[in-house]
Structures are given as structure tokens and as C-alpha cells.
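Below is one structure, written out as C-alpha cells, with a few remarks after it.
Of the protein chains in this complex, all but one are displayed in their positions.
Each chain gets a letter, A and B, in the order it is written, and its residues are counted from 1.
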Amino acid sequence: MTGQEWARFLARRVAAAIAVVLVLSFGIFALLYLAPGSVEQTLLGTKPASPETIGAIRAQYHLDEPFLVQYLRWLGAALHLDFGTSIRSGSQVGTEISARLPLTIVLVLYGSALAVAAGLPLGVWAAVRRGLAVDRLATGASIAAVSAPPFAVGLLLLFVFAIGLGWFPVYGTGETPAQTLWHLTLPAIALGLGGMGLIVRLTRAAMVGELDQDYIVFARARGLRGRTVVGYALRNSLVPVLTAAGLIVTSTLVGTVLVEVTFALPGLGSLLVDSVTFKDVPVVQAVALLLTVLIAIINLVVDVAYAVVDPRIALGREAS
Amino acid sequence: MSLVSVRGLNVSLTGPHGRSLLSGVDLGIAAGESVALVGESGSGKSLTARAILGLLPPGLTRTGSIRIGDTDIDPGADAMAPLRGGTVALLLQDPFTMLNPLRRVGRQIADSLVAHERATSDTRRMAVTRRLAEVGLLASVADRYPFQLSGGMRQRVGIAAALAGDPALLVADEPTTALDVTTQRDVLALVRRIQHERGMGLLLITHDLRIAFSVCDRAVVMYAGRVMEDGESTVIRARPAHPYTRALLAAEPPLDRRLVTIPTIPGSVPRHDDVAGSCPFADRCALVSDECRRGRPVLAEHDGRRVACIRAAEIGTGQSAPSAVAPVPTPGDPGPALLSVAGLGKTYRGSETPALIGVSLTVAPGESVGIVGESGSGKTTLARCVVGLETPGSGSITFDGSDITDWSSLDATRRRDLRRAVQMVFQDPYSTLNPVRTVGATLREALVAMGQPAGRRDLAQLLTLVGLPEGYATKRPASLSGGERQRVSIARALAGRPQLLVCDESVSALDVSVQAQILDLLTGLQRDLGMALLFITHDLAVVRQVTDKVYVLHHGACVEHGPTGQVLDNPRDDYTRGLLQSVPREDSGWLMP
Partner (left out) sequence: MTAQSPVRGRGLVRRGFQHRPGAMVWVSLVIVAAALVAAIIGPLLVPGATDQHLLTGITPPGPGHPLGTDQLGRDVLQLLVAGARTAVLGALVVALGSLVLGNMIGVPAGYFGGWRDGLAMRWADLMFSLPALLVAIVVTGVLGGGFVLAVLVLVVLFSPGDARLARAAVLDQRHRPYVEAARLLDLSASRIMSRHVWPNVMPVVTANAFLNFAFALVALASLSFLGLGVEPGSPDWGRTLADNRSQLLANPWAALAPAIAIVTTAVAVTIVGDWVHERLEARGRAR
């Protein structure tokens, strides 16, 4: 693929991602108006409603202007990372998020890494040993892992490894980076298990499909040995495997909400849940927008990775 | 010395009650010898090849002895693995799926090079270039991906890759079935040339006796998982001994003359186990006796070859009596056209080259017109435009006075009437019927849609028309053979008694013996019902048997047309001439440049 074709391809993908974020941001802003009760009431929270406070709120949020203008103001401010003030705490939403973001990012990366590191080899192994004991075991385990919600798994892990065996801490995030990693291990396992199941299933299915192809028979028929043949199949399975990897990152991003609540960790997820429960709309909007952008970026990266892996995709040409 | 020696090969589904797919297969290939394994689908020829390579699909087990050179191959572990590539290599049939889609062609060839050539990148590069040259490709092809190559080029790359390990035997499984006739000729000529030059053994799997005889020294005819006849190509060609070989030869429609009826073999190929205790061909054999059903005939020497027929001595050898040749029709006044296509053009969205460029043709009532071309010639697009499955970009189509260029612009009643008058039979018998509906439901729906009475008797009548028993109404497509499905599909098209039947490659997916049945059925129906046929095919011999007039398409344009006999006997266009020369013949002459 030439540089120009690449540039055109990238531009198309980026534009699509931005369009998606814009559409969803509109919905996120509209949450303010969808919440039950009047907008002023929502924004006042527990503060007493008097003509003065309502007037102040209306001025602060420009509620007298048309809806579209309000949206654009909000979006413009968001681009400068200004999300207003939290109704619950009264502090800047941006500050609250930046205090909580690192933990969540570490947790998501840790969980995703565990999922891919364990799931990918297991999926390949199961496919190569199709129908044998390893395959049955891996398939069974992946079904369980995919179906088990992270909070239930987290609870079981806590009960067995923290309370029962005492190998891991029950609460807290630790002081040093090493300690943090130690504290986040059980949450990361709870978080990554579902993703691992997903990648085992998708990798196995893709590999089984590829290993059934004529080109594998032909490779074996001209004397290519095991490792080369598995390499052929793996290379051709990469597109579904990449899809799985993208799904894993997004699903851990969502799962972190449940896991942070289960393990009482002060991350973005628990912030979202607390704010949702309190109807702290500015914080909910900010977190939702942040997650939307993150997911759009992940999808974009996966899309571009497809094209790198399979030259036919970017050229818009299908294999015969 | 024998390169490969197979004795008493059996392949069955794994398990205590697994049914057998082939049994008692004996096969020997000497060094430098070329052997063809010939048979229709279900004959077990491909499985035999896979068994020799030790590449049977999972779930199948083989017993019996296979020796490669001096080594006895144990069926248990993958004992063939060290011998694949260097001693025996397998070439598959579909060039579009055979190559790794995401690996450059040169690297795929390099992957199977012999060790010393693989040593450094320089030796690798040189070896790849040399092997590409051997199959007639430029060195630059090495840097391409398979999807950037044509089917013929991919099959050449496949040959280069299969031969990169310098095997003593190449097993080629229908290597040209997925290719156009002209490409088929080139690839077969190439395989034959390389085999001679290298002095390599060749086992060619094919369904086409003409290809077997012209490419290989020896032919082994298989049927329902057994070997029926095994001998020198020249011997079998001149004097086939087994009634099956004879019938198969006779069922191949000739290119040079039109027969009144093509000799057919009734029924279809049985499953191995259904004919286990008798001669597998007994039920379809014209020369059957009670004795044939009593036991399983063994291969025995007879008249210079081995044949598995107990009556071989009694019935003698030789081709069956030649069939009657149809008289050349005197071209009369065809009268006003039923269908007339004028200046038809069509370019598919997203495609740069047009599928059709200004094609014109006429079909008179009751006339049979052929459209011949290779893939990409636009012949199928033309057929689809006529029946309204595609809308042409330019030009016009008129049927019986109505403009049917754009079917969607017709009013509902007129369209319904025209639907009744113009129907189509498709190519693939396996997807032409809805798998979840019974034959009866499919046909009843067609009768109702065409405004015909659809009672039990009407249904039975329709089935009888295409040569199927009434009882078939309750069957589902899965329990029918390919030929039977195609009959049902013809019946569906005939429900409204059309004036024009468009057949799009309707026999090309069928075995030769079944193809002959369907061709006879179609010509009979055309005559009896007085309907016109528009017959789309790539097969010139079929065109000769079925059509009065023929149009030859090439890259979307009509290069030649005229009465079928005239066009095939005295082609004026170079392309038509080339096409005619590419049709397989039983002698090796057609493979010479």
C-alpha cells in the first residue's frame, strides 16, 4: 500500500471515529435534560432551592440560551478539559477525574494484559489439539470465564484468596508501586477473566477455521512442519484475534466499574457509580465522555491494525 | 523400482461402526511413470490421494499397506511427515484457496525449498527465481500476494511450491477443475512437460477420461470406492473392458458431431457400503447378470490390463457402438424473434471493466440458442439481465413484443405474465433448492405462483415431466442426488410452461453420466413443449449437442455467432479457434502448443 493510500485510509477512519464521538457527546449532554425533575433542581442537588440560588445556577450554566448553544459551550469547555463542578463535592470535575484515572488505567492494562497473555496461547493450543483433552478443558474454562460476571468472580476470589487463604490483601491500594500491583492482582484477575475467556474462544475458533483451510493442507502436503504451519494459521487468524483484543480492552474498561465497587477501589468506575447514584450529572457526563473517547480510540487502533495485518482490507478488496 | 505401492487400501469413518468409503484399492506407480486416477464424485479418488500423502481429514481411518520406495508407512503416527515435500508432494484443485493469502508468493515457495537452497537469502532468491521460471512466471511474481494474481498464475505458483522440495512423485488432485479451458490446457501442458523433464512420477486425479488418457501413461478407473479397471491409457482408450469405463466414455458429449441422444448411465453413483457385496456398477449396468450381484468382482488380468468385471471375457472389449448422429438442421426462416436483445451493456458498480459491451442476439420461438464463453465473458450477466435479476446499463431487451429491459418498471399483471413465459435453471444443484422445504412444497409454490392448479395430480404430472417418481414430493433436497435436484429445479421452472427457458451453466456442476441425462431431458423437453432455450455454458461439446445457434462471448463482447455447426466446424474468429483447440481430447495432441 502506498503512502497516499495509507493517508486516505487513516483520514477516513479518524473522521468516522470523530463523528461517532460527536453523536454520542450530544446524547451525553442531553442526559442533563433527561434526568427526572427540573434541570435547576438536578444541578442544585441537595442545596436549598431559592430564587437566588436558581438564578445563580441558570447564569452559571447559561440555561437561558438555546439548547444547541448550551451543548456547544459544554463541548467547547470539555475540549479544554473543563467539565464544571461536581454537585456532590463542589470541587472541579477535572481534578476529581485526574485523581482517579491512574488507578483505573493501571487496572485496565493489568487486566487486559493478563487476559491476552493467558488467553492467546491457550486458544492456539486448544485449536492445534482440537478435540483432545486440552481443547475440552480450555473450551469449558473459557465458557465459564466468559459467562461469569466480574463482581461475582471478584467476590469468590476475595473469599478464597484474601479472607480464606490470606494470600492477598482484602482492601486498599498499597503505598509503593509494587504494593499497588500486589493489591490490584485479585481485581485484575477478576477483571481479566472474562476477556481471557473471550480471547480463548475467538482465537480457537479463528485458528480452527484457518487450520481447516486448503492452504494448510497444501503447506503440509509439501512438507512444511508443525511450527511453520501453525505460524501460517496464526498469521491468518490475526484479524479476529485483534477484534478480540479490542473487545477485551473495552470490556475491561466497563468491567472496572464492577470490580472497583467489589474491591472498594477509588477509581473512575467507582466514581461513576457514586455519581450516578447521587445524580451528580456533570461528573457522569465527564466520565461518560472520557470513556466514549477512550473506546473510540481503541476501536480506531484496532481498525488500523487490521489494515496493517491484512493488506486486502485497506485496499478495500476482498479475497476471492 | 516401484515409487509407491498401495495394497488393499481401505478408508472408513473412525469408530466401531464407521462406514467404509473405499476398499481394496491396489495402486502402483513406478519412478517416472504418470498415472491417472479417474472417477466421478464419490469414487474415492481424492481420498486415495490423501491417504497416500497421510493427509486424510480428521475422523477417517485407513488400513491396508502403503509403501513409499522401501519404507512401509505405518497408518498410526504421521509416518509420512518426513517424506512429504521431498519424496511426495500434493497439488490441490483450487488455486484460489491453496495459497496462504497473507504471505508473499516467493516466501511460500521458499518455505518448501530443499535445505541447501534455503541456506542463505541469496540462494533462496535464486532458487525461487529458477522455480518460477520453470513454471513460466517472471521473477517479479515472487513479491506479489496471491490475491494479486489470476487463477492460472496461482496454479502455476502452486506447482512451483509443490515442486520446490524436488519430490520424486507429484500427486495432483484435479489441478485444473477450477480453471477456464484455455488455462486448463496451459497448466496441464506445463505439468506434463515438467514431469517429462524431471523424470518425475505423476499421479493425476481427474474426473475427465480425456484428460487422463492424454496426460498419463496409465489410467486407473475408480467407482464407488473401488478400482474398476487399470491399464495403459492407449489400451483402455482403444478397447475399454469394463462396462463402466465404456459407458463413461460414451456419455462424454463429442465436440465434432451432434448425437440424436447422448448415451446415459441411469441412476447415480451409489455409496460404497450400499453395494458392498456385489459389483458396485451392477444396478446401472446394461450388461448385468444375476452373477454380478452375487459377489464382489476382483481385478483380474484381461486383454493387457486388469479389470474388475466377471463378465469381461464374455462381453469382450471395445468402445460401445457409436450413437446415431443427428442430421444437420436445414436453416429455415426462423420467423419473428421471441426474444431480442440489442446493444446490451452493463458495468457493475465498483468495477472498472464492463461486464457486457453492446451484445445483441435473437431467439426465435422453439429455437435453442447457446451462449459460450469463459469466466468473465459476461455470459451469466447476459442471462441474468434477460430474466430480470440484473438491470442492464444500456441497450434493450424485448420479449414477445414487450420491453423487458427493466423488469421493475413493468406493471404487476404484465410482469406476472412474463414471469410465466421466461424462467431460469441455475448452475449449482446444491443451492438451487431451499434446503428446509420439501420438493412438493417447492413445486406447489411454483404452480400457485404461476397461476396453475396445484393439486396432487398436477404435482405428480410435473414430477413425471422431469423423470422423477411421484413419491419424491415428500423428500427434502438433502436426500436427493445432484442430478435429481437439477431435475426438480427444471420442474420448478416449467411450472408455468414457459416459452423461453434460460439455462445458466445448468449441467456444469454435474458428473458426466448425470450431465448426459440432464442434457437429454432438456433437449427432449424443448422439443416436446416447443419452448425456446437460451443455453449458457463454457463447454463447446455441450453447445454442439443442445443448440441450433451459438454466440461466442469474450470479455463482454460477442466475437462470433451463427449456426452451431458452422461456428464449431469453421470458426472465423481467433478466439473461437483457440477455445476449440483447448477442449480436451483423448490424444495428447491438444496439449501441444
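Everything below uses one rule, namely that a contact is a pair of C-beta atoms (placed from the backbone, for glycine too) under 8 Å apart; a residue touches a chain by one contact, two chains touch by 3 or more.
Owing to the predicted nature of the structure, the values given are computational and were not obtained by experimental measurement.
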Residue in contact with the excluded chain [from A:7, A:23, A:117 or A:308]: A:23
Selected from B:427, B:499 or B:582 as touching the chain missing from the view: B:427
Residues of subunit A (touch criterion as defined above) contacting the omitted chain: 20, 23-24, 31, 34-36, 131, 140, 143-144, 146-149, 151-153, 155-156, 158-159, 163, 212, 250-251, 253-254, 257-258, 261-262, 272-273, 276-277, 279, 281, 284, 288, 291-292, 295-296, 299, 320
For subunit B, residues in touch with the removed chain: 14, 21, 41-42, 45-47, 50, 57-60, 93-94, 96, 151, 174, 177-181, 207, 374-376, 387-389, 415-416, 419, 423-424, 426-428, 430-437, 445-446, 449-450, 476-478, 489, 492-493, 495, 505, 508-509, 538
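Here is the rule we go by: only the chains that are shown with their structure count from here on.
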Where subunit A and subunit B are represented by their mean Cα positions, the distance between them in whole Å: 52
Subunit B - residues contacting subunit A, complex: 53, 55, 58, 81, 84-86, 89-92, 94, 96-103, 111-112, 145, 147, 158, 161-162, 164-165
Touching residues (chain side subunit A, partner subunit B) in the complex: 130-131, 213-215, 217-225, 228, 232, 235-236, 309-312, 317, 319-320
